[in-house]
Structure formats: C-alpha cells, structure tokens
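Here the complex is missing a single protein chain, while all its other protein chains stay put.
Labels run A and B following the written order; every chain starts at residue 1.
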Amino acid sequence: MDKSRLQHIINTDESVISIKGLYKSFEDLEVLKGIDFNLFKGENIAVLGKSGTGKSVLIKIIVGLLKPDEGEVYVLGQQVDKLNRKELDALRLRIGFSFQHSALYDSMNVYQNLAFPLTMNIKNLSKKEVNNAVDEVLDAVGLMDKLNQMPSDLSGGQKKRIGIARTLILKPEIMLYDEPTSGLDPITSTEVIALINEVQQQYNTSSIIITHDLTCAKNTGNRIAMMLDGQFLRIGKFEEVFDSNDEEVKGFFNYNFIQ
Amino acid sequence: MNKTSNKRAVIVGLFIFIGLLFLIAGILIVGNLRNTFKDKMKVVSLFDDVNGLQKGNNIWFSGVKIGTVFNLQFYGESQVKVILNIETSAQQYIRKDSKVKITSDGIIGKKILVIYGGTSKSNEVQEGDTLEVEKSFTSEDMINTLQENNKNILAITTDFKVISKKLVAGEGTIGKFLNDNSVYSNINAATISLQNASEKAQKLIGSLAAFSEGLNKKGTLANELTTDTIIFNSIKTTVLQLQSIADTAAVFIANLKQTASNPNSPIGVLLHDKESGARLKETIKNLESSSKKLDEDLEAAQHNFLLRGYFKKKAKSSNADK
Partner (left out) sequence: MINNNTKKYIFSRGIDDYFTGVHKAYKFTSLFFKEVIKKPFHIREVINQCFEIGIRALPLITLTGFIVGIVFTKQSRPSLEDFGATSWLPSLIGIAIVRALGPLVTALICAGKVGSSIGAELGSMKVTEQIDAMEVSAINPFKYLVVTRVLATSITIPILALYCSCVGLFGSYINVHTEETSSIISFYQDAFSTISFLDIFTGVVKSIAYGLTIGLVGCYKGYNATQGTRGVGKAANQAVVLSMFLIFIEEVIIVQVSNWIRYF
C-alpha cells in the first residue's frame, strides 16, 4: 500500500462524525458502554474488535438504523437521533453503507440494484443519465461485465464490490463498511481493501471500516480503534495501538497473525 | 429507558387487546339486542297447546313481523300462558278482539304466532291485555273428524240400504208397512239423517278438496305427509270409505228408483208427503253432487305426486289380477 497517498487529504480540523458518551444495550445485554471519538474529513478509521462486541451496532447508530440509549452522535453536523424522517433521509444520501453480506436486492439484477437508489431518490432522471451513473460505478469497482446478472450468480467478492458500487452511486461523503473482508479469500480481500482505498481517493470520502481482520485494518485505516467490551481500548496509528504489552491487544494480534 | 418503554408497550398492547375484544363482542351482541331499542309492549294469551312454540319465535300480524314470544309459562291446570312482546308501532292495528293462533312458517319452518282479525268496534290492545285464542286444527285432527263422519254416514246409508231393500221386496208387507206409523216415521227420520249425512259428506269433500289442494301446493303439508305414514294411511282409509259410501248411496238410489216404479210401494206415501219428498230429492241431489266432487277429488289425488306411487301400485296390482 502506498501510505503516503492516503495521508494527504486528511483534515484534522474538520470532524464529520463526532460521538460522545455513547451507550447502547439490547434487553439485558449492554453492547456499547461509553464510546467517544471523532472521524476527521478524508480519514479512514478501522474499528477492530472481536465478533459480537457491538462494532456493527456503532455504525448502525451513526446511520440512524438504531437509536442510542445515551450519548450524542453528530454526523455532518447533525444530531442523528433527533432528526425527523425527512432530514434523516437527506443525511443518509450523504452516507454510504456497505453491509456485511452485501444485502443486494435478490429480486433485481445488478443493473437494477445499482439504479434503484438513484431512481428512487432523484426524480426525473433520463435513462441515459442512469446508465451513465451505473457504468461509472461499475467501472470503479471493475465489474462492467456483470451488468445483467442476478446477485445469486455472483461470488462473495463480486457481491461486496457491487454492494460498494451501489452506495457510491449516490456520491456519499462518508462511507461505512461493515466487515468488508469477512468470508473472503485473502486475494479477494486484498482486492476489496484496494477498492476501499481507491474509493477514499476517488470520491474523497471519510470512512469507518468495521473489521476483525488485522490485515484489512492495517491497510485501510489511517487510524485504528481497538474495541473491547463495548469501549475503545485504544485509538491511534497501527503502530501506536499494537506497540503495547496489553494482554488483550496482544491476544488479538496473535490471533490474526499467528493462527 | 429500555425498560420503561417496554412496560408502556405492554400496557398499550393490553389496552388495544381488551378494546378489540370489546369491539368484537359488542358487534356480535348488539346485533341481537338491536330490537331491544324499539319500544315494546307485553300482551298475554292462553293456550291449551302451544305445539312446540318457543321463546323468541316471531309474531306476525297480516304477515308482518311485529314482535317475538317473550316467555311461556304453565297456567292453571293445563294451560300455557304465552307472553308476547309486541312493537308499539303495531299497537294501533291490533284490537282487543283480535285473535291469536299458532302456525308454522314454511315447510320446515319454525312455529310462529299469528295475530289476526279484530274489528274497529273494539279498542286498541293495551299493555297486559289478554288476546283470545282460536283453536287451530292440525291435519291430524281434521282427518280424525273426517273418519268419524264417514263411519256415521256409512252406518246410515247401510240402514237405508236395508230399508229400501225391504221396500222393494216387501210386497207382502205393504199393508203392514203403510199402517205401521213407526216404520214411516223411521223412514222420515232416516231421510233427515241421510240429508244431514250427505250435507256433512259434502262438507267433508269440500275440506278434502281443500286438503288435496294443499297437497298440490308446494311446501305445505307435503313434508309432514311423506314423513308421517300414519296420516298417509288415514287418508287412504278415508278415501276407501268414501268410495264405499258412494257405492252404498248408488245402491240406495237404484233401490229407490225401483220402488218408485212400483205403484203399490209405500213410496207413494213418501211422494205425496210433500215435505219428505222434497227432503228426499235434496238428499239425492246432495249425494249426487258429493259423489261428483268425490270423483274429482280422487282424480286430483291420483295426480298428486305424493299419492301417485300408491295409485300406480294399485293399477299395477289390478293389472296383475287380470
């Protein structure tokens, strides 16, 4: 990875996501216990943690799918849980969300999947404009030949890339990736990691990448947040986080690289 | 926070559930209570026999439903007190001398109470009044009466047959017969009873005609008849008896004719006696017309689908006899 290319756009003065004292629980299970962090413009943060520690819950709260129990969540200057439906929808158009299992609409083919968010949100688009937009994002993810296939015919990696393409079509300012490399072989993972970095460059986005994969975190995140037991244990550059004698951090590092 | 919202959801859910239950129960119950909102008045009627009338059966006036049977109670030794619930809107049409009877509604219909009659001379019926009951005849009653009538007629006509035979054969006894006042008065009495009998027979045949008309009408007694073999058999015997009456009457008339052609017979006496002659003539006329009607009835009965089988069987067996 060419790290130097990634650094130049980060603007640490302007935070696009700002979270203070976030708590969230389901029934008796407390998932988030006091999360505080800022995502700066143009920055990629990789949130690293074990499965089932509430990493996905964090980004679902950011995008308004879940409501926080306590705490303030500001996205692009707006407090997410205080918005009404219309305002929330307007905000969501500026956020891209890539799901763990891609969540492609399986009743539609690739073209319809990509065109759907566009045509549903922007009225009176000509067919040509839609086609151009679809071609552009398909080109960006490098799957021009899959235009008329059904999601069930695609491989896992292809689905992931189409899923990312679907969010890109609305030209988001923030990208949220939920486990982008889970269930993929190492080569495909590398491709997806490259894509995430490309997107950051090309579309000038700020991103949060939720992952349990250390390679992915190392290669995509400008900063890495180590999440444990509903809190950020450490946050900082890869070296800062893992240059530590903390048992938990070491255990995680060993799990990824030795096993 | 989570806990409180959950508690609220449970309570709201509970209220919605109870509300829905009440709504459904309300809809189902109100339909039956609908009539209770109309003004009602109670009227009483005493029956010897209510024929299976039940609480809630409809009350008709001129074919319009005007209320329901509110309650049935035993009254006195063997009577039944029926309390009728009548809409006050129908009050003005029901008079104090209106009568009540029990009939049924259609083939397999429920029992209904019918209020009928009443003259404008009487006042409107008031709350708590008692309406008079007219005894209704069931088909069984009618057939029983018919049979008794037939037996009487048969006995009378048999007597006549004997007497007239004696008249024909009784040359030797003319003097005795003529002088015997008791015989004469016997004949006279017999003629009168024959007249009565033939009138009765005519009435009987009239009711039989009405009855068989009823049979032909779709859905009156048809069901009862097909299911009740006892009644069917009684009709059969009634018809047979009527036939034998007609036979006897024919013999009687033939005998009379024969007697009349004999100048020495006591018929002269009868003919001279204006009163008895006219009576006899009328009797004969009545008999004739009744036998004609009987013929028609039998003809009709043969075409009646219920009796068709019986006649077919009969024709078959007579064919077999030949």
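To be clear about the criterion, contacts are C-beta pairs under 8 Å (C-beta built on N, C-alpha and C of every residue); 3 or more make two chains touch, one makes a residue touch a chain.
All values reported here derive from a predicted model rather than from experimental measurement.
*Asks:* Looking at A:Y23, A:Y74, A:Y111 or A:Y203, which makes contact with the chain not pictured?
*Replies:* Final answer for the missing-chain contact: A:Y23.
*Asks:* Out of A:K82, A:H101 or A:K237, which touches the unshown chain?
*Replies:* The missing chain is touched by A:H101.
*Asks:* Given the contact definition stated above, which residue among B:A9, B:V64 or B:L240 touches the chain not shown here?
*Replies:* Result: among the candidates, B:A9 touches the missing chain.
*Asks:* Looking at the full complex, which residue from A:D89, A:D153 or A:E239 touches the chain that isn't shown here?
*Replies:* With A:D89, A:D153 or A:E239 as choices, the missing chain is touched by A:D89.
*Asks:* On chain B, where is the contact patch with the chain that was removed from view?
*Replies:* Residues of chain B in contact with the hidden chain: 1-3, 6-7, 9-14, 16-17, 24, 27-28, 31, 34, 107, 218-219, 222-223, 305.
*Asks:* Please identify, in ascending order, the residues of chain A that touch the omitted chain?
*Replies:* 23, 25, 27-28, 30, 60, 63, 65, 69-70, 85, 89-90, 92-93, 95, 97, 99-101, 103-107, 116-117, 120-121, 166-167, 170
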